[in-house]
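Note that this complex is displayed minus one protein chain, with the remaining chains in position.
The first chain written gets the first letter, and so on, giving A, B and C; residue counts start at 1 in each chain.
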Amino acid sequence: MTTLRRRTVLQGMGVSALATALAGLPVLAQDRTAIRIGYAVPKTGANAAGAGISTIPNYLLWVDDVNKAGGLELSKLGVTLPLEVVEYDDRSTTEELVRAIERLATQDNVDFILPSWGTGPNLASGPTFDRFGYPQLAATAVTDMAPDLVQRWKHSFWMLGGGHDYANALVALLVKQREAGAINNKVAIASVADGFGIDLSKAATPAFTEAGFELVYDKTYPLGTSDFAPIINEVSGLGVDTFVAFSYPPDTFALTQQAVVANFSPKVFYLGVGTAFPIYPNVAGPNHDGVMGVGGIDPDSEALAAYFERHTALNGQAPDSWASAITYASLEILQQAIERVGDLDREAVANEISTGEFDTVIGKVKLVDNQLRALWTVGQWQGGKFVGLAHTERDGARDPVVPKPAWVPAA
Amino acid sequence: MLLSAILTGLVLGGTYALVAMGLTLQYGVARIMNLAYGDVIIAASFGAFVLFTALGINPLLGMLVVIPAGFVLSWLIYAVMLQPLARRSRDRGRLEGDSILATFGLLFVIQGVALVIFGAGFQSYSFLAVPVDILGTTIAANRLLAFVLAVVFGLGLWLMLTRTRFGTVIRAVAANPASAPLVGINVDSAARFAFALGGALAAAGGVVVSMYLTFSATMGVIFTMKALIVVIMGGVGNLMGALAAGLILGLVETLVASFIDPGLTLAATYLIFLAVLVIRPQGLFGKAAR
Amino acid sequence: MSLLSLRGVTKSFGGLTAVNGLSFDLIAGETVGLLGPNGSGKTTALNLISGYLPVSDGIIALSGETISTIGPERIAHRGVARTFQLVRALPSLSVGENVLAALAFRKAPVWGRQAESHIERLLADVGLAGRAAQPADSLTYIDLKRMELARALASDPQLLLLDEWLAGLNPTELRAGIALITSLRQRGITILLVEHVMDAVRALCTRCIVMNAGSKIADGPTAEVLADAEVIRAYLGDDHA
Partner (left out) sequence: MMKLLAALVALAALAFVPAFAGPYPLGLGIGILGYGVLATAWAMFSGPTRYISLATVAFFGLGAYTVAVLADVLPYPLVLLVAALVGLVVALIVGLATLRLAGIYFVIFTFGLTELVRQLVTYYEVNVTRTLGRYVFLPIGPEHIYWQLLALLAATLAIAFWVSRSRIGLALRVIGDDPDVASHLGVRITRTKLTLFSISCVIMTLAGAIQAPRWTYIEPSIVFNPTTSFLVVIMALLGGPNRLFGPLLGAIPLFLLFEWLSANFPNHYSIILGLLFIAIVFVLPNGVLAAGDSLWSRLTRKAVRP
């Protein structure tokens, strides 16, 4: 891991030196030695942990994969070029991110820019991508605004769905369980008071009500809450079979531990971001089995298994089972679009991304209205894998295990 | 329900108090507003994490390594970096400004080292996450442990400060650094020791917190600010104040979450903090400025 | 007509009563010494008059108007200026700015070009002519005291409270200091001075008030008061009585 980092640093330094040398010169095809990929990601600050799991390792893996394969073939230019990276730390602030993208676009003259991590940063950098005509492959943004945003920013692509997708899928899944008599009618929801939690709870609350569920608890808690004893204690006395938390990583883990300690073991235990993280089984111990959450993967896909292996080998950690594979798939889409266009014409590449069909680790993908609609929406830990239970488009989902196994008290 | 909320709140408050006591010692005696305090906590969490996951050492035993390490590290930080600043500043305002800048730098250094070694991701392990039943309320053993340690350390420190000669020296320096040398006290070494002791307490807090909280290299500042709030609310340099303020904040947070709305817990925390300062500008247990 | 009058003024800190039922009057133009052993409440009395501390009980009036219920800045605007027991210069300001600070915020403020001549004259009065630009924290102790006096005078006071202003001076400086205060008296400023230097008290004060343990134990012409046995006992201890 350390050696890898050192290499990227050297690479980054080399690139910026080169950029300074080349500044102002027109970049001609025959002068090219590489395809320049730029990104600004949070390496420090509040978003660093999230980006360190879903975004940065996949960027590294993709560059490594492409370069090991000899680079990208640009048929119109008659060359095959390796990828060269210019990376910046956006320090988890929007202001830095916007400026870094301006810099990548106009100083470093990179060919393509990869987006930062998270919904807010992707929304905030949308106009800047648009202004410089770079396609934006937002693989870690969950927003119901996507249909409007693609109208506003023609070359933006939204890959992780919106709050309604996840909420509706969850409700549909639970309706079936209720009809099968596996769970009762009572549901408790706790949501983190941040963009993600609110988007999902806003979609879920009416969906649950319309489906005839009784919402006996529906509250938010602030970002940064560390003690969930009050919430779990209250919910455990309400007789719910279904507990839903639209939570963020540290809360996701804390909620699990608190529920185990309080021996609150509802038949359906659903959590938000972080459930699909490879670290989750370490946190929850044997109790991870049967926990549901956002995301999921196809456990039978060989391409995905190979991706997991390569990712683990390069980064020293497994990818998460939600946004990681989609992030990697977004890069594969970019890669294939570039190769099909045969040069670095961003307009043409963006059009190809809009209209083409691509073969990725998550299967065959065709964007609908610039959005990835083929998504795993609900997953569950089964046999050590976070398998998909519900998919927006395709079958082949695993059946949920309801009730989940009862908690095993920690030793 | 009320009893349960109160117990849970006290236990949560115990963590806050434990985390804050070291800082109140550092600020109260050494006059250093240590912005890197939370990063020392996180460093200790990483220490306990590595000992536990790589070497299989129980965090309670791990404390025997991590706490002295925290002491030595803080001792060195003070001796190398802060002592020259303390010596050259004539007045307290100057040292405050300098120490803010210097420890702000230190914060980045510790965080940067942790980022290089451990990456930015979340770390977590599970230890003593077993339920303990107290008066019908289920509490996680690791959180209970934090509370017990807060009380033990608080009591131990209080005894040390009030019953030993060394404690008298520390209190003299805290009360009046200018005149302490007149009675033959070496202010430098007292301040250095207090700063190191504060670091040891931070390390203890870090180990305990790591047992039940998910942490990452960039989370130090959250602990710093929480600790500062507790310290200021209790009255700078006052151990009992830190303990009381920690418990109050824990109680408020839990009671609001249980009976009003979990969405308002942090707002209530800050509101209480601000209200205390508006009514008592020197904190709960602090002495008036004049 | 009395300029300042105290009636039953009391100040307690918690359980400790520092000033207890203090009453006296100052006639305009007088220079009065406030004497007493350490801890007898003299400085507290000055602090109460200048509004630095609020009274616990009693009334302080200036020219017949109560000032014990208003804050120090409004008392200053009524014409009360003071120096502090330990000199309190404004260290980040220059000598001239220290004086300007008083000119600028007094009842009839002086500011800008006009203030410069005032500053120069006030500094010349206390023997600091031509030193306006010097940083205040570079002055010697006696010069700091001079500057503090110039600052107090810049407020254009009717009543000047001097808290051990002559303490810590060498004999030459003391003579100069006494001469300076004498010149103020001649300008018609009423002066209340807390002082331990007896020679100065004899030279300057027409009248003395003596305090012990928070209460007034003597009040009268200087020579009489200083001869009073009780005063000597309170002041110098039983051995001298």
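What we mean here is this: contacts are C-beta pairs under 8 Å (C-beta built on N, C-alpha and C of every residue); 3 or more make two chains touch, one makes a residue touch a chain.
Quick caveat: nothing in here was measured; it's all calculated off a predicted structure.
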Seminar exercise, completed: Only these shown chains touch the missing one, namely A, B, C
Seminar exercise, completed: Where C:11, C:82 or C:131 are the choices, the one touching the absent chain is C:82
Exercise. Of B:7, B:229 or B:257, which one is in contact with the hidden chain?
Worked result: B:229
Exercise. For the full complex, which residue in C:21, C:37, C:91 or C:168 touches the chain that was left out?
Worked result: C:91
For this session: Pick out which of B:79, B:100, B:134 or B:240 touches the chain that's been left out of the picture.
Result: B:100
Seminar exercise, completed: Even though one chain is not shown, chain C touches it at residues 50-52, 71-73, 76-77, 81-82, 84, 88, 90-93, 97, 100-102, 104-107, 109, 111, 151, 155
Exercise. Which parts of chain B are in contact with the chain that was left out?
Worked result: 27, 33, 81, 84-85, 88, 92-93, 96-98, 100-102, 104-113, 115-116, 221, 225, 228-229, 231-232, 236, 263-264, 266-267, 270-271, 273-274, 277-278, 281-283, 289
Exercise. Can you name the residues of chain A that touch the chain not displayed here?
Worked result: 5, 8-9, 12-13, 16, 43-46, 87-96, 98-100, 102-103, 105-107, 119-120, 123-124, 126-127, 131-132, 145, 152, 193-195, 198-199, 202, 220, 222-223
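To be clear about the criterion, only the chains that are shown with their structure count from here on.
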Exercise. How is the touch graph of the chains shaped: line, ring, star, complete or other?
Worked result: other
Seminar exercise, completed: With centres defined as the mean of Cα atoms, the chain at greatest distance from chain B is chain C
Problem set entry | Per-chain CA centroid nearest to the all-protein CA mean | B
For this session: Provide the C-alpha centroid distance between chain B and chain C, rounded to the nearest whole angstrom.
Result: 47
Exercise. Inside the complex, what are the residues of chain B that reach chain A?
Worked result: 4-5, 8, 11-12, 111-112, 115-116, 119-126, 128-131, 137-140, 143, 212-218, 222, 250, 253-254, 257-258, 261-267
For this session: Report the residues of chain A in contact with chain B in the complex, numbered from low to high.
Result: 1-2, 5, 42-46, 48-49, 51-53, 56, 190, 193, 219-222, 224-227, 229-231, 233-234, 249-250, 253-254, 257-258, 260-263, 274, 277, 279, 282-285, 317, 409-411
